[in-house]
Structure formats: structure tokens, C-alpha cells
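Only one protein chain is missing from this complex, and each of the others stays in its spot.
Think of it as A and B in the order they're written, each chain with its own count starting at 1.
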Amino acid sequence: MIHTGHTRNELSAGEPLIRAENVKVHFPVTSGFLRRTVRHIKAVDGVTLAIRAGETLSLVGESGCGKTTFGQALVRVLEPTDGRILYRKDGETVDLSHLTPIEMRPYRADIRMIFQDPFASLNPRRRVIDIIAEPLRNFGVTDQAEVESRVADLMRRVGLRPEYMARYPYAFSGGERQRIGIARALSVRPKIVVADECVSALDVSIQAQTLNLLQDLQEEFDLTYLFISHDLGVVEYISDRVAVMYAGRVVELATTDQLFSRPRHPYTAALLASVPRPDPRLARSQKRMRLKGEVADPANRPVGCAFHPRCPFATDLCRTEDPAAKDVNGTQVACHHAENLDLKGVTENAA
Amino acid sequence: MSTTSETPVLSVRGLKTHFHLREGLIKAVDGVDLDVRRGKTLCVVGESGSGKSMMARSVLQIVTPPGRVVDGSMMFSRDGGGSVDIAALDPTGKEIRAIRGRDIAMIFQEPMNSLSPVHTVGDQLVEKILLHHKIGTKAAIERTVEALDRVGIPDPRRRLAAYPFELSGGMRQRVMIAMALACRPAMLIADEPTTALDVTTQANILELMRTLQDETGMAVMFITHDLGVVAEIADEVAVMYLGQVVERGSVEDIFYEPQHPYTLALLASIPKLGARHSTGKRLTAIEGMVPHPLNRPTGCPFNTRCPEAVAGLCDRADPALKELRPNHFGACHLRDPQHIKSRNPVEAGV
Partner (left out) sequence: MAVIADAPAPPQTVAAAAAIGLASQRQLIWLKFKEHKLAYWSGIVILLIYLVAVFAEFLAPRTPDYYDSAYTMLAPQGIKLFFVDEAGSYHFEPHVTGFSSKRDPKTLRKVFAADPNVRIPVGLFVRGEPYKLWGLFPSNIHLIGPKDPTQPFYLLGSDRLGRDVLSRLIYGTRVSTSVGLIGVAISLILGVLLGGISGYVGGVVDNAIQRVIEFIMSVPTIPLWMGLAAAIPVTWSPILVYFIITMIISLIGWTSLAREVRGRFMSWRNEVFVVAARLDGTSEMKIITRHLVPGFVSHIIAATTLAIPAMIIAETSLSFLGIGLRPPVVSWGVLLQEAQNIRSLAEAPWLLAPGVLVIVTVLSLNFLGDGLRDAADPYS
């Protein structure tokens, strides 16, 4: 378990380091010569989420649910259409949501990102040392000897041989490249790291190494992670808390234990039931919940609860009224019937 | 679990597929033995670079040059008797083309790449049925509707006029499956068919494949890297590493009695849902990286990363795949009954 001064079950522990308030990211769909906006794709449609210092908060959901877009808004690759992103630095709170690129620069060192694709995210024309040192140089470390020693140190910490710093990325495997990406994220001693599907492109054995590394580094550098993933197995392993997204909104937010053992939202339960388990007897023993239909179209959100067309428990209330998030036994859940549903979580393997 | 003595639909022996590159020889598939049986699913599991996809492509002789099947046999037995060695066929010849699509069908990870974007789903399916069967267009359309209905596409008659881009990923994969099964093949090769899909969709597709297999009794070769998927769908499993099958057996054997150190390590390295609190906090990772195919280690392919490797043995000789227990094969010196006997006669006797 990760020891960062608090235990998993203490929901109240840890101050929010960064807080998203009703963040919306809408992409206009244009058409015609004059590029008139005909409608909006509501990729993120009102997400409120507080990430506490030292925790790992995971954001899960299927493709198109807006988890990646939210991550990009948080690190300000994108500008949110609406809402606030409150970041606490040296006792003061700043709203990052509409800062210009120049105003944003001082915070770039604090809020870092690890990317999904270890190939596309490293410029093939630059040497490893230049890649890792780019943020260092941008934030004032210009002495070549110091840059070299710090890059060597970082490479050692992420498990790469410092002798390779003069090489170009094409000589490295996917797992090694992801380590380079991690070293780059950590080179300026960030506070928050947004890891967007950072292990999903890796092989299982490399994935395990990388996850262990992320945990070690969290302890060592006192990091806060926003871990974006579609892989619930990985999420359960690494997170303190988990937020489940569907159609641009958070439908359930709980501690990892609670979410996996006692999901409150039908979508969470369906997700958990769909994960293939590496245990043949278990996999074949139970008849599990299956979802019909397709993920909601963010350009054409269903009326009422966005999940109702696929939900086996949907009632007329769900079809007309959008559920607000409420607290059910410590879980934040946006479902009209959360209190009354008895949903199955995952239990430990029988083996 | 014992398998019947009936002839497997596909029996691969000593298959080698090599790529002659300027930089050297890449042994993508290097001596693979396996059997795919009627009504059963064989899962071929491995990491990237294990040669699992290349092996599947070799079965249909669709390896792209400079790759070539250089050795081995692939006996394909049709239902009504009569078998043919696919390895001996000309990759561009008439016989193999008759087998592709009709007797052995294949589906891929990204259905968009195997569907024509400019033709409707209906046109493509009808064309395929007409190519392999001498029936009228009307009958072919009926069969198409039936095929789409069977793979759970709602309102199949209306979907005939849909273009692939109008369908979601899951629907496209269903169309691919319908297309693959339209000619009632004896065997289906599925190369990571659910990897690009979301979990909820994946669960539905896997369930569909199982149902269809029960209905048709076809043999399935399922290529995947995901052990969770293997546990869901496999009857038998072959674990590949660097172009070789290192362990082969029933799904129960592989998951509950794994023998090869690589299988053990692979199983230990996946995060298991619901298991976090009992097994502790760290995942057991396999050390190091998969060696580059041009830089294969001598001896056992896994010896550079194997926690049990014995110097002087594992880095010298390449272990052969041996039957360790009935229908459970492994390629490891340390699990070889002869080796155990010679090292520790007392223990082996117990």
C-alpha cells in the first residue's frame, strides 16, 4: 500500500490540491464555408472533482466518456468552456481555467502529464537528455553540467542507464520510452501528475514494472496522481479513490474499496461485471450483468439520466429527470435509485 | 481433462515463419506445434513480439514478404474427411484461396481496415457469399440478413444499406464476425478481435463468439495478449514467447497448474480484480524487456528474464516442448521429467 501519510479509507484526509468545479469542455461542430457552429460535442459536461494532496485519484470510463478531455483541461492543453480549476499554491488559490499560455507557464512545472503513446510523445529528433531536460531548461536550469547530472539522476530513478542519455528515442522499446516520459514529467519536481492511459500501450509484464515504478516515485517525490484509465484491474491496484465517468459526467466517486466491493451506480456495476477475470472457473461460474446498446453520444446526450437507454433499472423518473450527485454511505453517486439498488461488486478470486 | 482422439481441425507441427531482412534473419515463428479442435477454442497468448499474430497469418498463408513460411506442416482436415497441408500450398495459388474465407475465416483487431469504406455492409456480405456459393442474389441477401441477425445486429434488413463508418466499433466487429461466419467455416481465426473495444462491448462480443461456436461447432483460434479474455473464452491455451510455444494445455492447467516460469510470471504480473488486499501492494513484474528479435538469446528464449534460470543449462540448449502431464506441454529444462530425475531421483520418485 502507498504510505503518504493517510490511509485509503479516510475520505476526509488530505487537503484538495486542485479542484475542478463544474468544468465543461464543449467542442463546436462547424460546417460550411463560414464555419458556422451547428452544434456542440459536450465531451466534458460539468465535472466537479477535488484531488487531494498525496492521493491517487483514478478516472475510469469507456472511450468517449470525456476522461481524457477532462485530463487535458486540467493540465490546460485545452481551455474549459465553463467552470473553474482551482489550484492551491503557497496558500493561495488560483483559477487556472482561463489563464493565457504565458500566465499559465509558472504552473506548468507543478502540473505535469504522462502520455499514453510512448512513441508519439517523444520527439524522435531529440536526444534523451534533451527530452528529459526540456522542462529543466525552460524552468531555469541552464548549466550544462547540472542538467547532465540531474538527467542522469532521473534516469537512474526510473530504471534507465544514464549512459544512454545521448541516444535518440528510436533505440528504446515501448516500456523504456514510457520511463523516459516519466522522467520528463518528474524532472521539475511537480506536485500533480496526470497520467493518461500511461500503461495501456504496454505489454503486461512491462505494465507491471511501470505501475510499480509509479508507486515508488509517488512515495519518493510526494506526488499526487490523477490516473486516467479504462483498465479497472490497474485502477483498483493503484488508486485511493476512483471516479467513474459516463457521457461527460462523473456518475460515481468513492474510495477504491467501496467502489469495487459495493458499487452504487448501475453503470459501475456493469463495468465491473464486464472486466474479463484471469480465472476461468470464476469467469464461467456466474451469469453476469451485460449492457445493451451503445455508449451515449456526447453530441446528442439523452434526456434525463444519460445512462437510462442502457440501464436495466431505468424508470420513468430516469427518462425525464437528470439525477444530481448525492451522498450514499460515503459514495458520491448520480443515480435516482442508488439507495435501493443492490448491486454486485467484485469479490476476491476463489483460487 | 482429456481430449478425444478425433483428428484436430488444424494440426500445426514445427511451423517456422522467417523474415529475411537486410539487418538479419528474424525468426518470427520458430517451431510451433499446436492443435485446434472442432467446437473448441484455442487461445494463443503472448506479449508483443511473441509471434502470435504472425503464426495466425501463416495458417492462412497471408504473411507479407519478405516473410515466408519456411518449414513445418499445417494439416487442415475438413469435416467430410480429406485433409490438406496448408504449408505446402502456394501462397498465391487457387487452393489456398478456396480455403481462405470459406474453410478458415479470419477477423482482425481493427474491423475498419478489413471492411471497404465505399461499399455498404450488405453489398460486402452478399458479394462474399456469392463468391463461395453458387446461389442466387435473392437467396444470398436472405442469408446475409440471417447472418447479421445471428450476430445480434438489431434491425438487420435496414443495416444492409449502412456503410461501415456509420457503425460503432462493436457493431463493426459484429459485421466482421457475420462476414467471417457467412460461409460456415470449419475454423475461425480471431486476431485480437476485442482489443480495440471497450470492456462492456468486449464482454458482449466474447459472449457472442461463444454462443456462435456452440451453434456451429466451429474451431476457433483466438489470438490475444489479455489473460482475462483467455480465461473467459479458452478451452485450450498456448503461451508463446519469442516465436515459440513455451507452454500448452487446457485452460485449467494453464491457470491453476502453470508450469513454465514465463506463464507463472505472466499470471503474477497482471493486476487481479478484487485481489488487491490479500496479495499486497506490489505487482510481481517480469524483469527486463522482451529481447529484440534480431538479438535472440541463445538457449531457452526466456533465460535472460527467468528467475529460475540455471547458468550453463538454460543459456546453452533450447528446451523442447515435452508432455509434462497428460495433454499439458511445457518447454523448460527445469520441468523436464528427465532433468528432474537426473538431478533429484528421490523427489521425482515421490
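By our rule, a residue touches a chain if its C-beta (ideal position, glycine included) is under 8 Å from a C-beta of that chain, and two chains touch if they have at least 3 such contacts.
Note that the coordinates shown come from a computational prediction; the quantities given were computed from them, not determined experimentally.
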Listed residues A:Lys42, A:Lys67, A:Arg84 or A:Arg112, member touching the removed chain: A:Arg112
Contact partner of the left-out chain, one of A:Ala171, A:Val303 or A:Leu317: A:Ala171
Contacts of subunit A with the absent chain, listed as residue ranges: 33, 35, 75, 77, 101, 105, 108-109, 112-113, 115, 117, 120-126, 134-135, 138-139, 163-164, 166-173, 181, 184
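Simple rule for what comes next: only the chains that are shown with their structure count from here on.
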Whole-Å separation of chain centres (CA-atom averages), subunit A against subunit B: 32
List of subunit B residues in touch with subunit A within their complex: 47-48, 168, 170-171, 198-204, 206-207, 225-232, 234, 251-252, 255-256, 265-267, 269-278, 280-287, 289-290
Subunit A residues touching subunit B - in the complex, by the definition given at the top: 1-2, 62-63, 173-176, 203-209, 211-212, 215, 230, 232-234, 236-237, 256-257, 260-261, 270-284, 288, 290-291, 294-295, 345-349, 351
